[in-house]
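Every protein chain except one is present and positioned as in the full complex.
Order of writing sets the chain letters: A, B and C. Residues in each chain are counted from 1.
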Amino acid sequence: MSAETNEVSSRALLSSDASNRSALERSHLDLETAEKPYLDSNELIINMGPQHPATHGVLRVILKLDGERVLGTECVIGYLHRGVEKIAENRTYTMFNPYVDRMDYCAAVSNGLGYCEAVEKLLNVVAPPRAQYIRVILTELNRIASHQLWLGTHALDIGAMTPLFYTFRDREEILKIFEKYCGARLTTHAFRIGGCQYETYAGFEKDVNNFLTFFAPKIDEYETLLTTNRIWLERTKNVGVISGADAIALGVTGPVLRASGVKWDLRKAQPYAAYSEFDFEIPVGTNGDTYDRYLVRMEEMRQSMRIIEQAVSRIPEGAIMGKVPKVIKPPVGEIYHSIEAPKGELGYFIVSDGSTQPYRLRVRPPSFVNLQALDVMVRGLLVADVVAVIGTIDIVLGEVDR
Amino acid sequence: MAEEVKTPDPTPPLPDGEKKALVEKPTAEKPTASGEPAKPAAKPAAPAKPAGPVPLPWTSPMVEKYRSQYGSGLDPLTYLGQNYLAVDRSLIPDILRLLREEEQFDYCVDITAAHYPKREKQFDVIWILYSFPRNERVRVKTQIADGASIASSVSIWPTANWLEREVYDMFGIQFDGHPDLKRILLPDGWKGHPLRKDYGILQQDKEWVQINLGIESGQ
Amino acid sequence: MPNFIMSYLGSTVTPGEAGSQFWALIYVLIIFAGVSVAVICMNWIERKALAHFQIRLGPMRVGPHGLLQPFADALKLMLKEDIIPAEADQFVFWVAPLIGLLAAFTVYTVIPFGPSQAVSDMNIGILFMLGVSSLGVLGIVVSGWASNSHYPLIGALRSSAQMVSYEVAMGLAVVSAVLMTSLNASGTGTLSMIGIVQAQQQQGVWFIFKFFPLGFLAFVIFAIAMVAETNRAPFDMAEAESELTAGYHTEYSGLRWSLFMLAEYAAMIAVSSIAVTLWLGGWMRPFPNLLHAPAWDFIFSLFPGLTFGGLAAIAMIGAARMPAHSFFRIQRIGLAVFAALLAFSALLLLVIAIAGRSADTSVAARFREGIDYVYWFVLKVAVFMYLFIWYRATWPRYRFDQLMRIGWKVMLPISLGVLLLTAIVGVILP
Partner (left out) sequence: MNPALNSALSINSGMAPVATPWFFYALAGMAVLSGVFVITRRNAVHAALALIITLLSVAGLYLMLYAPFVAGVQIIVYAGGIMVLFLFVIMLVNIERSSKERAFNRMWPVGLAAAGALMVLFASAIVKGSHINDMFRDRLMPLPESTNTQQIASLLYGEAGRMGQYTFAFEIASLLLLVAILGAVIMTKKKI
C-alpha cells in the first residue's frame, strides 16, 4: 500500500472517529481508554481485501492496527456495483424481476418474493393462497440454504474446514428441489408478479418432506461439530458484541439484531405472504455476540423447517396466478414493502409514474446496512476477530454493492 | 409534491376476489396499529375508490400535534395504507428529531431519493422510519432543489451514515453535518451521479476508466 | 562388498558410534530419501484423509486414486515461476526456506529408528533435537520479514512468539521424561535418544504409563505443544489462511514455497518421533514386558509383512472395483502393478521374518530385528501424523491471544507441576 493511500485512509479513520461518538459512546470510550502504545511504534495500516479469502467476495476493509489490535476500520465497497437501481428504471416491471436474484444470490428466492410483493402492493393485487404457500415454502427453503452457506463459510473463516462441506452437501438437496421446481438452482426467478409461474411438480410435497426428515439430524450434526466445541466457544463468545440499542441505532436487522435480544422479525411483526397462518418462534439471543448469532441462525433453520412442514401439509388447492394484467402498469404512487430476508430486512421502495417501468426503484439491502456495524463490532478486537465478525454479519457483496 | 399532480390510473381491474383481498390486506399489514385512530381513515380508502388509489389525508393524534405546531409545512398523507409526511425542507431536522425522540421512531430503515428533472425542486429525499415500540412505519419526504443541501441525520440515527453517502453518491445531494460525505459505491474520483435521470444507462466516466483501469471503455 | 554390508548388518551400534563415516553417510542419504518419501506420502494421505473427513474424494485423476498426485504437484511447483518481490530482501528471502529445511532435516541425525538404526547416538540427543528444531522458527521469522509485506510480517511475529512460548512447556515436559530415565540402580539418567528408549526397556514400561498420570500428563503437554511448534491446526496462526491469506509464506511461490511445505512436514515427523521416543517406547513392539516369549517375537515380527499384505489387498480390491470403462484401463493396470509391488514387499518381509525367526546373531535375524524396529517406530509416528490430519479436519483455529494464554497460563504451570511431582515421586517411590 502506498504512503499516499495510507494517509488518506488514516484521515478517513480519524474523521469517522469523531462522527459516531454521540450515538455509540460505549465502543468509542473503549477506544479512548485503550492503552496507548508504549513505544513510539507506528500504527500498522493493512489492507484486507478485495482479494482476501475471508472477506466473502470483494469487500475491502482497511484496518488500523496496533500490533494485532484493531483501532479502527474502514470498509471500501462498490467493487461489485452493477447499478441495479439504474437498470430497474430502464426495464419493465416484469423484465426487472430476474435482476433482483442477482443481488443476494445466496437467497435469490427471498429477493424475488420481496420484489413481487412490492409490485403487487403497488398494483393493489394479492397473490392467491396457493401461490402464497408455494412462496413461503420456497422462501423458507432458501432461508435454510442461505444459513447453511453462512455457517459453512463462517466456520471456515474461524478455521473449521469440515462444516463447509457438510453444509454444502445438505444445501445441494435444497437446490435440487429448486431445480426441479423452476429449472434454476441459484438465481431461481421462481416467482412472478401476481403469483408463481409454475405449478408445483408432481412429488414436490414428497421431496420437501423428504428433505425435512433428511435435514433434521443434519442440523444436530453441525451442532455436534461446533456448538460445544471449546475452541469454537472461545473464538465466538464475547466477540463482536453489539448491544440491542446500538444495533437498532445502526439499523441492523435480521439474525444480528435478534441475537442482541431484540425480538423482531418482520414475519411476525408485519406478516406478509402467508406467514400469519403459521406457528413458529423467533429465536432471540442475549449477549449479541458471535456465538449468539450462531445459535440464533441455527434455531432459525429449525423454525424454518417448522414453517415448511406446516405449509406443505396445509397447502391449499387453487390458482397460482392472481389476476394481473398482461402489461404491468401500476398507478402513479409510491410504495415501500419489506420482507424478512435471511440477512435482515429487505425492502423495496418503488415510485411509479404510471408507466410500465419503475420511475425509481430503491432496494434497501440488509447486508449493506448491517455491514456498517462492522466498525463498532470489531474495535478493540484482534485481526482474527475481524474475520469472525465479517462472517457473522453474513454479508453478500452482490447485495452490498448491488 | 409528486402526488399532487397525480392522475388516477384505471389500469388495475379490481374484481371481487381482489376487492376482498384489498379489504383484509391493511389489517394484515398493521395488526398493532389498529388501536390508533389513523386506521378508520385509511381503511375505507381502497374500497371507496375502486378506480385507483390516491393519497388521502392522514390523521392521527401525532400528526395533529405536529400539524398544529408546524402548520402548512407538513402534509400528512396515506397511500395504500402506508403513511407519509411531506415536509418542508426547513422543517426536516426538527421533524426527524421529534420523530426519533418523542414518537419513538428509533429505526431508520432507509434514506433514499428520487430525481424529477422537470420540477423546480428536482429531488425528493425520503426517509423510511420504523418504530419498534409502535410497530409502525412512516415515511418522511421532502423536496430540494439541485445543488441545495439538507441536514444530515447521522446524529439522530448513526445508520444514516452510509445511507446518506449512497444518496450523495447516486444523486449528488449534499448532507450538511455528515461526518464523512464521500462516494461509497462508486470510486472516489468518478464524475457524475448515476441515478439522476439525465445520466444515461450506458453512460460512464470515460476519463476515469481510461486512467484507472487502463482500458478504452468499461462496456 | 557383501562382507562389508554383512559386517554392518551385524553391528549393534550406530555408525556414528562405530566411527564409520561411510555408513553414516549412507544412513544420512537413506534418511533424507526416506523423509522426502514420507512427506510425499503424507501429502497424499493428508489430502485423501481430509477429503474423506469432508465427504469428498480428494485427488482422483492423476494416477489411480490420485496416487501420483504428489509427483504432479512437485513437478508443477518445480516448473512454476519463482517470484521474488521487488521490494523483498533478496538474499534473506532466498535463504529463509533453506534455514527451515536444514533445521528440520538435521534433527533426523539423532532419531533412533532402532538401537543401532540411527546416524549417531549423541549423548545429548534430546537436547540437540530441541535445539535444532527450535532453529526452524528462524526460517519463518526471517521469511516473514524478508517478504516486506504486512501479512507475512504479522504471520512471522505470531509464529515466533508462539514457538518461543511453547518451547518452554515442551522442554519442561521433555525434562520430566528425562528424569524418569534416571530411575535405575546407578541413579544416572541420560539425554541420549537411544538411552531413553533403552531406559524404558529396562524399566519395562513406556514412560506414558510411568507414575500414572504424571507420564501421561507430560505426554499430553508435549503432544499439544508439538502441534503449536509445527504451526498446525488448531494452532496454525502463522499461516491462518482466512486471516493472513497465507501468513509468512504469502509471497513465496513455486519451489521455494514447496521447501516450506517440505520443512513443515519434516518437522511434524521429527516432533512426532520425539514424542514416540520419549513416551511411547520408541522402536519397541507392543507389550515386550508381558509377551516376551520367542513365539510372541515371531508373531509380532510378522506384522510388517502383514501390513504390506493388507495394503496390497486394499489396492487389489480398489483395482477390481474400478469401473469397467476404457478410461480407467490404464489406471486399473497401474493400481494392479502397485498392488503387486506391495504384495511382493509383503512376501519379502514375511520371508525375512520367517528366516530370521531364531533369536541368534545370524545376519537374517539381525535384519529381521532391524525391520521390526523401524516398522514399529514408523507405525507409532504414523499414528501421530494421522492425528495431525484429524485435528485439522475437526477443530476451528485458536485466536492468537488465546493460544498464548494457554501456553503461559495453563501449559507452563501444569508442566512445571508435573516436573516437580515426577522428581518427588521418583525419589520417594522406588
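Keep in mind that, in the parts below, a residue touches a chain if its C-beta (ideal position, glycine included) is under 8 Å from a C-beta of that chain, and two chains touch if they have at least 3 such contacts.
These numbers come from a predicted model, not from an experiment.
Chemist: Among C:V141, C:M193 or C:A233, single out the residue that touches the unshown chain.
Modeler: Answering carefully, the residue with contact to the hidden chain is C:V141.
Chemist: Based on the whole complex, identify which of C:A38, C:A104, C:A118 or C:V132 touches the chain you can't see.
Modeler: Answering carefully, the residue with contact to the hidden chain is C:V132.
Chemist: Please identify which residue in C:L57, C:L79, C:V164 or C:V383 touches the non-displayed chain.
Modeler: Among C:L57, C:L79, C:V164 or C:V383, only C:V164 touches the chain that is not shown.
Chemist: From the list C:L191, C:M284 or C:I406, pick the residue that touches the absent chain.
Modeler: Per the contact definition at the top, the residue touching the missing chain is C:L191.
Chemist: Mind listing the subunit C residues that contact the chain we can't see here?
Modeler: Residues of subunit C in contact with the hidden chain: 16-19, 21, 89, 91-92, 95, 120, 122-124, 127-128, 130-132, 134-135, 137-138, 141-142, 144-146, 153, 156-157, 160-161, 163-164, 167, 171, 187-188, 191.
The rule is simple: only the chains that are shown with their structure count from here on.
Chemist: As a teaching exercise, work out the groups of chains that remain connected by touching when subunit A is ignored.
Modeler: Drop subunit A and the rest splits as B | C.
Chemist: Which chain wins if you rank chains by how close their C-alpha centre is to the centre of all protein C-alpha atoms?
Modeler: A
Chemist: Please name the chain that ends up farthest from subunit B once chain centres are defined by their CA atoms averaged.
Modeler: Of all the other chains, the one whose centre lies farthest from subunit B is C.
Chemist: Mind naming the chain pair that shares the most C-beta pairs in contact?
Modeler: A-B
Chemist: Take the average of all CA coordinates in subunit A, do the same for subunit C, and state the distance between these two points in whole angstrom.
Modeler: Here subunit A and subunit C have centroids separated by 45 Å.
Chemist: For subunit A versus subunit B, what separation do you get between their C-alpha means, in angstrom?
Modeler: 23
Chemist: Taking each chain's centre as the mean of its CA atoms, how far is subunit B from subunit C in angstrom?
Modeler: The answer is 67 Å.
Chemist: Would you mind writing out the residues of subunit B in touch with subunit A in their complex?
Modeler: Where subunit B meets subunit A, its residues are 2-3, 6-9, 11-15, 17-18, 21-22, 25, 28-31, 46, 52-55, 79-80, 82, 106-110, 112, 114-115, 126, 128, 132, 135, 137, 139, 154-155, 157-159, 161-163, 166, 170, 179-180, 182-187, 194-195, 197, 199, 201.
Chemist: Which residues, counting only subunit C, touch subunit A once they are in their complex?
Modeler: 50, 53-56, 150-151, 154, 158, 233-234, 236-237, 240-245, 392-402
Chemist: Contact residues on subunit A for subunit B in the complex?
Modeler: Against subunit B, the touching part of subunit A is residues 12, 15-16, 18-20, 22-24, 77-78, 81, 83, 85-87, 89-90, 121-126, 248-252, 262, 264, 269-272, 276, 322-323, 325, 329-336, 338, 345, 347, 349, 351, 354, 359-360, 362, 364, 368-369, 372, 401-402.
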